[in-house]
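Taken from a larger complex, these chains appear in their original positions, while the remainder are omitted.
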Amino acid sequence: MFSHVKDLQFEAKPDGPDALFARRLQEVLGGKWGELTVANQYLFQGWTCRLPGKYKDLLLDVGTEEMGHVEMICTMIARLLEGAPQNLHEAAAEDNPMLSAIYSGQNPAQFIHAGGGPLPVDSNGVPWNGSYITASGNLMADFQLNVTAEAQGRLQVARLYHMTDDPGVKQMLRFLLARDHMHQNMWSAAIEQLKADGLEDMPVPEAYPDAEQENEFAYRMLNFSAGEESAEGRWASGPAPDGKGTFSYEPQPRAHAPEPILPPGDPRLYGTPPPTGGGLIGTIKDALT
Amino acid sequence: MFSHVKDLQFEAKPDGPDALFARRLQEVLGGKWGELTVANQYLFQGWTCRLPGKYKDLLLDVGTEEMGHVEMICTMIARLLEGAPQNLHEAAAEDNPMLSAIYSGQNPAQFIHAGGGPLPVDSNGVPWNGSYITASGNLMADFQLNVTAEAQGRLQVARLYHMTDDPGVKQMLRFLLARDHMHQNMWSAAIEQLKADGLEDMPVPEAYPDAEQENEFAYRMLNFSAGEESAEGRWASGPAPDGKGTFSYEPQPRAHAPEPILPPGDPRLYGTPPPTGGGLIGTIKDALT
Amino acid sequence: MFSHVKDLQFEAKPDGPDALFARRLQEVLGGKWGELTVANQYLFQGWTCRLPGKYKDLLLDVGTEEMGHVEMICTMIARLLEGAPQNLHEAAAEDNPMLSAIYSGQNPAQFIHAGGGPLPVDSNGVPWNGSYITASGNLMADFQLNVTAEAQGRLQVARLYHMTDDPGVKQMLRFLLARDHMHQNMWSAAIEQLKADGLEDMPVPEAYPDAEQENEFAYRMLNFSAGEESAEGRWASGPAPDGKGTFSYEPQPRAHAPEPILPPGDPRLYGTPPPTGGGLIGTIKDALT
Amino acid sequence: MFSHVKDLQFEAKPDGPDALFARRLQEVLGGKWGELTVANQYLFQGWTCRLPGKYKDLLLDVGTEEMGHVEMICTMIARLLEGAPQNLHEAAAEDNPMLSAIYSGQNPAQFIHAGGGPLPVDSNGVPWNGSYITASGNLMADFQLNVTAEAQGRLQVARLYHMTDDPGVKQMLRFLLARDHMHQNMWSAAIEQLKADGLEDMPVPEAYPDAEQENEFAYRMLNFSAGEESAEGRWASGPAPDGKGTFSYEPQPRAHAPEPILPPGDPRLYGTPPPTGGGLIGTIKDALT
């Protein structure tokens, strides 16, 4: 159960309006790697965590914090959209050569649909959707995804940082960069903790029995692209990170199974039949009548 | 530029048909963490890699291999769908009590749309889409995603392994499990290599200047969920994995900014205006005429 | 900024597992009219409300409550999925004739993707998406949508109530029905309050000047479907609900504009050109070279 | 069964081209609240209405009219796109400083895909989809949605009205505003009629037995957001609009169920298991072999 205070976790106030940046900022609100993703992902992971205690609490802590980031970015976008030109003639009338660019580069739905506010969409207006999040029930797989989400998220915020000169916007981005910094470290530490607690290791899922996979292929790098530069990395020789095998390199991998020949399908599905003596179609028709 | 041989990388032949499993197998073909995802993700990452040499070659090698896995699973699904009951009465007529369950649990589009073949969709029939993949240009962010993709992928194949008794299907899954095992190790080794080459480290992006973030928040765990179990993990105290800071724990985080008060919007957007003395609506109407 | 307690707003515990119902229950979690919709809709409406005070507070109150309903339903689904048959043979082996039906009617992704947990999807596995919510900035338009959301939501829960016999499930549904009852009343009362406060009325947007619309068409019912039963309702004669006009009925509406004739397009767009004397294509080719 | 005349219900002819407005106008063609939505929604509601007579006729009348609005807006967009600059150099060459803004703010797919015509997409190019419409079978729930659709639709048209100076465009918008005015009144009157006919009332569904919900929660406003401004509205005290209960206000709502503890899942789903004495993973592996 949640409760809410109206104060913000951190300030979200631009020094001035900027409808173009308001469109771009949507990427870290409703894009694949935005705040809606991490908030919902951590909460779903927490709610379905079957291991009570510190991991579950961690997931719910951070998921709840991220809801507050959603709120901050929504607030920032609403403020950035104030006073935007509503039509091209208005944009052209002002003594500011950038206004027509600002008008033409807007997300029109932020005005027509949202009345000058944020939308749960990305920087192109594509709606956020539930496939962006994963709560697999396996904490190692999910913590790796969480490290990734914070890395991709921080990368995007760092790019946005150079797309604006507004001091107020930059201040909020600096806060988000710091939190994404923390969260990358945190999920990495959680991976170490999972290993230290003996709960999960590489490869995921660790509990799947080694004897039940084709181990001949479990440490072999296959070179399907011309050139052998890929033999030069740590992934092509020496011990594997899981500590249980040694990498090898196969310059010219071979196929292990012959060309598959599929038999004809059910005639009622009307796939193209194999050629036979004349009258085939008629024969099928008769059979189907 | 690609070329193709018709032989398969590994055998993809069930001992018998199973339309229910053919539906489930779609998850690792066209689901978020399926083979279409890894094939396209690694190829896009390779094509846009601005660093010639071993990393780019690695990405293209593995992306090309994964195209061959797409082919294997498509072939397997086409074979699993052979001989499936085409209507409920046919299913009921056979002396096999499972047939009606098989009929009712099918993905109907595998027959109506694909004529008894695979579709680029997940186990519920939702189409694969391009938002499943990311090629960010930052190799550390992407290699972390690639470890994740192989972990989630192997987890799903391991679950599928227990959803069938068919020896031919199990053999193919054992191969996929081994390759996902290899690829988890491989992308982990690539992360180590990136660090060893001095190209990228934590947090992503490493090149973003520390001085340009609110460092006060960069190592602090905030407890937004009642209970302090989350203080018990490695993420709440001690050195952070990036080796540059020390975790701290804040049991009762405070808000750092006051409640945001948004001013009225442009009247032409018809947001509900603040209440004033009588005649407000009329005044606005007059102004807008 | 949010905080969270781990206790639930109301109990979410089935008396036994039921994977079929767990699939159906997804409709009110991640479907168009599910809890993810109302939670996000009210919060976005609240965050972008430009009118401080009771309306904004109301939106944030209820949005925050709905986050707790998301949590309850996620918990319920995770519990309903426990102990489900993992393959058809297992289902058939048990002495329970319903097990194979339960297996074949499952959402497979709840197991393969979510490891026996909820997903942010509807009852067919289609992901929730951001287009399900609207925060228009106009409170009257949004409160009407909110009444609708609670009506459609309660209707769906009432239907689900008859799809299960489990006492624990029914208890949770009874709670959700009561809250949807409250929320229908509440948003209706909020509409009355908006009118009482003189902020907004019908038609939305009230502030749009009457003189700026074609008033000839503003109260006229047009009969485009054969038969005149539609003349029998209150919408076809008598005073309109907005108190400003009188309904009329036009049995045979006429067209007010001639057939539109579009001129040829830019030849560089290669639309099919109008027929002219011979050699047209060649002429265009020459012009384009 | 439908028939069609080529004349338009109302004129749809701009005084001049405007590719930027053609992009914005897509919102009320193929956006969530656009004409494709209302046309399809009313027709689906009509076709599945199980109550013959005036309500069904009304739905089919208005749905058929809305098809004609789809036609009008398609025509308008095709005309607005005529003569648009096809590349940046062409835009720059003209002695019109707005042309480059018009070029860069276009929807490129209107040219590349549609050859200078409309698309069934919104103002950002996101395709219209079937989840935008609802035909629930319950007329009260659907008529409330229909009021909403006309309110949101009219709001959007009113906003678009200020985004253009073209007299021809404004004339068509004035017509659409009048029809949305009528339809808001009409669906409101239909709600009154449903009540007058004794068919349905609040809360939806009215037929669900009161005894089958947790009535303790059916009239209580819960304050989950700090501050008690939400106690000041009509929704927090006094009689509820359904005339059957009295609102109350709970300033500090409590949780009614303890923290949910989920048991371990099926080991074949490879969720992270609870920590036990050493050798856990090995034990699971042995069990799974």
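Note that the chains are named A, B, C and D in the order they appear, and that numbering of residues resets to 1 at the start of each chain.
The rule is short, and it goes like this: contacts are C-beta pairs under 8 Å (C-beta built on N, C-alpha and C of every residue); 3 or more make two chains touch, one makes a residue touch a chain.
In this text, all values refer to a predicted model and were calculated from it rather than measured experimentally.
Enquirer: With 4 chains shown in place, count up the copies in the whole assembly for me.
Expert: The complex in this structure file totals 6 copies.
Keep in mind that, in the parts below, only the chains that are shown with their structure count from here on.
Enquirer: Starting from the defined contact criterion, work out which chains touch subunit C and subunit D both, please.
Expert: A, B
Enquirer: Given that subunit A is a copy of subunit B, what angle of rotation, in degrees and a multiple of 5, matches their CA positions?
Expert: 180
Enquirer: Interface check for copies subunit B and subunit C. Shared numbers divided by all numbers used: above half gives same, below half gives different; which is it?
Expert: The interface of subunit B with subunit C is built from mostly unshared positions.
Enquirer: Whole-Å distance, subunit B centre to subunit D centre, using C-alpha means?
Expert: Their C-alpha centroids are separated by 29 Å.
Enquirer: Could you tell me the distance, in whole angstrom, between the mean C-alpha positions of subunit A and subunit C?
Expert: 25
Enquirer: Which parts of subunit C, given as residue numbers and ranges, touch two or more other chains?
Expert: Subunit C, residues with two or more chain partners: 1-9, 48, 50, 55, 57, 60-61, 64-65, 68, 75, 78, 86, 111, 113, 115-116, 121, 126-127, 129, 131, 134, 136-138, 140, 205, 208, 212.
Enquirer: Mind pulling up the subunit B residues that touch subunit D in the complex?
Expert: By the definition above, subunit B touches subunit D via 155, 158-159, 162, 268-270, 288.
Enquirer: Going by the contact rule set out above, which residues of subunit D touch subunit C in the complex?
Expert: Against subunit C, subunit D makes touches at 5-13, 32-33, 53-58, 60-62, 64-65, 68, 75, 78-79, 82-84, 86, 111, 115-116, 126, 129, 131-132, 134, 136, 138, 140-141, 144-145, 147-148, 150-152, 154-155, 158, 161, 171, 174-175, 177-182, 184-190, 192-193, 196, 202-205, 208, 212-225, 227-235, 240-242, 245, 247, 253, 255-260, 262-263, 265-266, 268-271.
Enquirer: Okay, in this complex, where on subunit C does subunit A touch?
Expert: Within the complex, subunit C touches subunit A at residues 1-9, 30, 36, 40, 43-44, 47-48, 50, 57, 60-61, 64-65, 67-68, 70-71, 74-75, 78, 113-121, 127-131, 133-138.
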